[in-house]
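Missing here: one protein chain of the complex. Every other protein chain is in place.
On to chain A.
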Amino acid sequence: MFDFADYGELLALVHNSLLAGAVLGVVGGLVSTFVMMRDLPFAVHSVSELSFAGASGALLLGTNVVLGSLTGSVVAALLIGLLGSRARDRNSAIGVLMPFGLGLGVLFLALYKGRSANKFGLLTGQIVAVDTPQLSWLLATSAVVLVALAVIWRPLAFASADPEVAAARGVPVAALSTVFMVLLGLTVAMSVQIVGALLVLSVVCTPAAAAMRVTASPRLVTGLSVLFATVSVVGGILLALGSTVPISPYVTTIAFLIYLGCRAAGAYRRRRGWTAGVRFVQDERAQPSVPSGV
């Protein structure tokens, strides 16, 4: 399964993919924090199906695949934002959109007469496929998402945690929700290029879900989430290089293992009481000291 001979030469070939993967890790890790706080994993999946439809439509028409994927996911994200402000409405809107998007995508791929590897890549990810124009698109999209997030970060976090109090403090809760859906759409479209439409959640949900298991500090959750996403994507690319299997199983497996580890660590921390570390030190101090040499 693995063959790491000529690894150095391969590495040079996938330089673009690695850079794209690292950037996606940062953006995906940041966005996944809000995906978890706003309870949007299901929406992410639906957006990625429509992103897939957009990309396969572009493939069929012979136009820019990244642009097609961006269009599909931003339209889907805005539709979800418009159709459902309440969780219940939102879930039904998502449930309706998702099969429609996937159906469209399948139709476009069925009509497409080009290389079949192109078709499969959109669903399950590809590795050497990131060429320079594609990379430019990805970098530009990331820059937009990062700058926008830096501007709206604090009000968005407030509105995600407590919309009622945030609105009382003058935060434009509804407008922020729309803006975030657009940013989510952009991020999903980027992820579709690397890990494929079916596996986007491993980049845009799992990292923060794992981080939130082990800490409640917002800064630490964000940092860990970025770290986990980057390790998953870049690690997945590096492992896939030496094998014949596509990149996505590696990415998803690394992400899943990180999640399992965090869940176990979180369960342990909770069982001991969240402040276990502090108490442990105090307990030790309270113990009578054991004479040395006994």
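What to note about this one:
The rule is short, and it goes like this: a residue touches a chain if its C-beta (ideal position, glycine included) is under 8 Å from a C-beta of that chain, and two chains touch if they have at least 3 such contacts; residues count from 1.
One rule holds in what follows: contacts and distances are computed from a predicted model.
A single chain of the complex does not appear, and UniProt lists its protein name as "ABC transporter ATP-binding protein", one of "Corrinoid protein", "ABC transporter ATP-binding protein", "Phosphoribosylformylglycinamidine synthase subunit PurS" or "Putative ABC transport system permease protein".
Note on the undisplayed chain: of the listed residues A:Val44, A:Val171, A:Ala189 or A:Leu238, the one touching it is A:Val171. Set against the missing chain, the residues A:Val145, A:Met181, A:Leu199 or A:Met212 yield one that touches it, A:Met212. Only one of A:Ala22, A:Met37 or A:Ala265 touches the absent chain when the whole complex is considered: A:Met37. Along chain A, the points of touch with the absent chain fall at residues 33, 36-37, 150-155, 157-158, 161-162, 164-171, 208, 211-213, 215-218, 221, 274-275.
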